[in-house]
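A single protein chain has been omitted; all remaining protein chains appear in their positions.
Moving on to chain A:
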Amino acid sequence: MDVNSIRDAFDRVVKKQKLSYSKTQEAIDQFSQEISDSIEKIRSAHNSDSHSDYKTLLADLKTKIKEMAPLTLLEGSQKELNVALSKYPKLLEKSFNPDISKAYRNVDLDTATINYVIASHFYRQGLFDVGDCFVTEAMEPESIASIRSPYVEMYQILEAMKSRNLEPALKWATSNCSKLKANGSDLEVKLHRMQFVEILQRGNRDEALKYARSHLAPFASDHLVEIQKLMGCLLWAGRLEQSPYPDLLSAANWDKLAEELTRQSCSILGQSFESPLGVTIAAGIQALPPLLKFMNVMWGKKQEWQSMKQLPVPVELDDAFQFHSIFVCPVSKEQATDDNPPMLMPCGHVLCKQSIVKMSKNLSKSFKCPYCPTDIDSNLCKPLCF
């Protein structure tokens, strides 16, 4: 797609529009000038008692206007503009995919469910105003209330962190400490560490020490090395930037901490870190081009498309969208299923069971691995579980 040629075409439209505008104005001016002239003539004829009376002058004006043909003038100016106006959308249709709904399956997506998903998305993203407005406009507020309140708390904590206030975050981490531990997260100690650094940087060594005793010491068993380093920091109270640990002060640490808090908070809420709506739409944007390409070729089979159980073309999404192990047999090109599991051959290569059955003539004899010279005894193949 060439944005520049689109821009050029659009500039042409605007140019023609301006031209047409000034020509139209000119035509109107000319027209009204003719009438004004006639008015003058009638007046002066009246005053000078000349012979030509106003009736002849009016008739003259009529003929003149007929000759001038202001409507034809207008048309002329419009013609070029019309050409540009009809060319541009054609260029758009050529440069873009003019109908992205071609691969749309005509099924009713349940509006209430979509609305629920959207409202959750707004709350997940911290857009509470928009979310509330949407809920009032589109759905029953009760159905969504339970989604809203936990995120309110999360964003309050995050807001406080933005103004370098760790209290709400620490309070939250303490009350959720067992869940955090179950997730394998050491967010709590990271928060305490940050708090310690904050206190220390204010130059308050005694207070920092006190804080370390009461809040860092309990984590000694798992984080001994870190705590030793932090204690080393005590020597540089108020001037940590000169210490061997200046990276402790990096603003990026706050961002990382906020991100991890979000992650853990979502996880504890039973939600994903990324907005599922955002993930799905992003996947859709990647999936749509190949689907549309297919539909353009297979337009005749539109009916089949409506009932297919599997997409007719492979859609490769970015690795970020890969949530499950998909094994595709390199021989049959089929996706493995419970009935047709991937099998590890003694040489280490993997095929689906049905392919092995076929190649071994129904498990009756050995066969050569398609990828290496090994002779395979089908009895030595074993199913894999990814």
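The definition used in the following text is that contacts are C-beta pairs under 8 Å (C-beta built on N, C-alpha and C of every residue); 3 or more make two chains touch, one makes a residue touch a chain; residues count from 1.
The rule we apply is simple: contacts and distances are computed from a predicted model.
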Chain not present in the shown complex, as UniProt names it (candidates "Splicing factor 3B subunit 3-like", "UreD-domain-containing protein", "EF-hand domain-containing protein" or "Protein MAEA homolog"): "Protein MAEA homolog"
Residue, one of A:74, A:170 or A:258, that touches the chain absent here: A:74
Sole residue of A:80, A:226 or A:377 that reaches the chain not shown, by the stated touch rule: A:226
Full-complex contact with the absent chain, from A:19, A:234 or A:315: A:315
